[in-house]
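In this view, the complex is presented without one of its protein chains, the others remaining in place.
Here the chain labels run A and B in written order, and each chain numbers its own residues starting at 1.
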Amino acid sequence: MTAVAERRGRVRERSPVLAFLGRRMAGAVVAIFVASLVIFLGTVVLPGDAASVVLGRNGTPEQVSALNHRLHLDKPASQEYADWISGLAHGDLGDSAVGLVQGEKHAPVWPLISSPVKNSLILALVTAIFMIPLSLFLGVVAAVNAGRPADHVISLGTLAGIALPEFVIGSLLVGVFFVGLGWLPPVALVPPGANPLDDPKKLVLPVLTLLLASLASGVRMVRAGMIEVLRTEYVQTARLNGLPERRVLARYAMRNALAPSIQVLAQNLQWLIGGIIITESVFAYPGLGTTLVTAVGNRDVTVVRDIALLIAIAYILINLVADLIVMLLVPKLREPA
Amino acid sequence: MSGRLRFLRSPGGAVGVAIVLFVLAVALFGPYLAPHDPTAPIGPDAAPPSSTAPLGTDELGRDVLSRLLYGGRSVIALALLATLLAYAVGMSIGLLAGYSRSKVDPVLMRSVDVMLAFPPLLFLLVLIAGAGTSTAVLIIGVAAIQAPAVSRVVRTSTLEVSVRGYVEAAVARGERPVAVIRREVLPNILAPVIVDSGLRFTYSILIIASVNYLGLGLQPPSSDWALMVSENREYINLNLWAVVAPAAMIALLTIGVNLTGDAIARSLGRSYVPRAVRTVTPS
Partner (left out) sequence: MSSAVRDPVIRVEGLSLDLASGEPVVEDVSFAVGQGEIMGLVGESGSGKTTTALALLGYTRAGIAVRGGSVQVAGNELIGRDGSALRGLRGKVMSYVPQDPGGALNPSLRVGDAILDVLRAHRSTEASEDSVRAALRRVELGADPEFGRRYPHQLSGGQQQRVTIAMACVCGPPVAVLDEPTTGLDVLTQDRILAELTRLRDEDGMTMVYVSHDLAVVAGMADRITVMYAGRVVESGPAAEVIERPRHPYTRALVAAIPDVHNPRALQGIPGVSVGVGEWPDGCAFAPRCVHAQDRCLEAVPSLDAVGPGHGVRCVRWEELVGHQPRADGGRAATDATGVEPLLGVEGLSVVYRGGRLDRPAVDDVSFAIEPGRCVALVGESGSGKTTIGRCIAGLHQPTAGVIRFDGVPLPGAARSRSLDQRRRIQIVFQNPYESLNPRRRVAEEIERPLRVLRKLGQADARREVGELLERVRLPTRVMDRFPGELSGGERQRVAIARALAPKPELLVCDEVTSALDVSVQAAVLELLTELQRELHLSMLFITHNLGVVACVADTVLVMDRGRLCESGPVARVLSDPADEYTRRLLAAAPRLPHGALS
């Protein structure tokens, strides 16, 4: 015990970054474990028998119990959870209940979601490429011009973005760009096997919807952080030492506003994940979100669990990466604890 | 009293309150004004506006205006109940964690961290997948999503307030913890909590409307703004209003609540803790 503590102490002294990394990775593993538990409990603890729902009114009790058996849903909950996790560890995501009912011998989940995963990733990445620089730029512009027209315009825009749900933004955009102007298609159907980037026009409205919805909170928080930094004593002192204003903004204000902004951007990416679920449905885009929504509607519990865990892992990883970047940016955090 | 309503003097606050009152009035009194039965067809499907149906008809030939007038109650009521439940749970946890400061706090706050590290909408979808959809599941699910964030805000304020002299004086007098919290702590953390509640309420509306839109919340033939948007989405080029009108109502509601909350926050800004002068010599 003491030997372990000692070794830990030594690691901390030698490389606080490594120690930090270790701590955060362990934290992420725990978080993923807890997320899997929450997902699992959400699908079993509350009353509601998925198998009978999937089979519909015509299902006989024998059919229901047979399906439950094939889905491993007839075992005690703890056993069922252990099976799910050990299956995942071996790369087996289980079978889709709906697939089995439709008479297939095996209906593995992975082939069902592999192409949606790719499509969703593309949508998320394209949006992020625009979102990150835009929210930094607009946030800083609003902060530096606080109280002036530029700030008011940006603040009003972000207020709308923060208040409106994705489906409202999406529907309004369709109203303007499809019904009104006829410029862009109202849906973003991608044939199986095709790459969404082959027809970028389809992606414009989904990406725009996601951008409008996710930019707002980021811009607001970057603005608030920047304004706070601009009020600090060290910015005033830099000005009173006669430093050029551009240098004061870049080296004194922005540099210190950046670290909190990274966390804000991470939060934004997380929001993006939530937004994708809805935006995909608005535009019938064949991604993970539409697959999940269909599965939830069908009470296809095994598929829901796998997709939910996948999304939760993405969520947690974004946090982890953001923490690491902040750690590298803020000198104070690099010190031994 | 005039001090408390000062936020109305800012343009944002006044506009926000006006919008919220308008949307509430539509939701509350709309059903009495509706010209038609919201569930019965009155004309051709997805027809553009006409003299009988000022906003046209929807995909089943029902009057869009009547459905609009009926469609606000459900989402507002559900969001309100969910937010209240979230506050009941979140405030208890936050006060307990913030005031006790010792053993309970780390445990509670770690659990809160875990909940916050989980995509909120996803949690609700998983719950619906497991338990089916019902108003109870929606309310409990949304409350469960919101409660951790509420408890965090309450805890932070409680931590800050509970080291102040008036709280410590009460502790030194030997007053019961419940009395200390009720008399000394609670009145002084209400301001940030109230400001925060506007944001939470908006968020509840967003989530419930989104789930309804996905077809996983309220089921047809209920008239609900979000449901109306999704039902008519496919026919948007036939009757634009069937989509835009309910979408605009949701937009008005959330923007109004947000503007009001912002204005209140700004009016409380510095004055709700009068001249909090920092100590010169911390010891």
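By definition in this document, contacts are C-beta pairs under 8 Å (C-beta built on N, C-alpha and C of every residue); 3 or more make two chains touch, one makes a residue touch a chain.
Just so you know, these numbers come straight off a predicted model, no measurement behind them.
Hidden from this view is one chain, which touches chain A at 232-234, 236-245, 247, 251-252, 255-256, 259, 329-332, 335. Where chain B meets the missing chain, the touching residues are 164-166, 168-175, 183-184, 187-188, 273-277, 279-283.
Keep in mind that, in the parts below, only the chains that are shown with their structure count from here on.
Remark: chain A and chain B have CA centroids separated by 22 Å (rounded to whole angstrom). Contact residues of chain A toward chain B in the complex are 31, 34-35, 38-39, 42-48, 50, 53, 159-160, 162-168, 171-172, 174-175, 178-179, 186, 270, 273-274, 277-278, 281-282, 292-293, 295-297, 299-301, 304-305, 308, 311-312, 315-316, 319. Interface of chain B with chain A (complex): residues 114, 117-123, 125-132, 137, 202, 206, 209-210, 213-216, 226, 229-230, 233, 236-237, 240, 243-244, 247, 250-251, 254-255, 257-259, 262.
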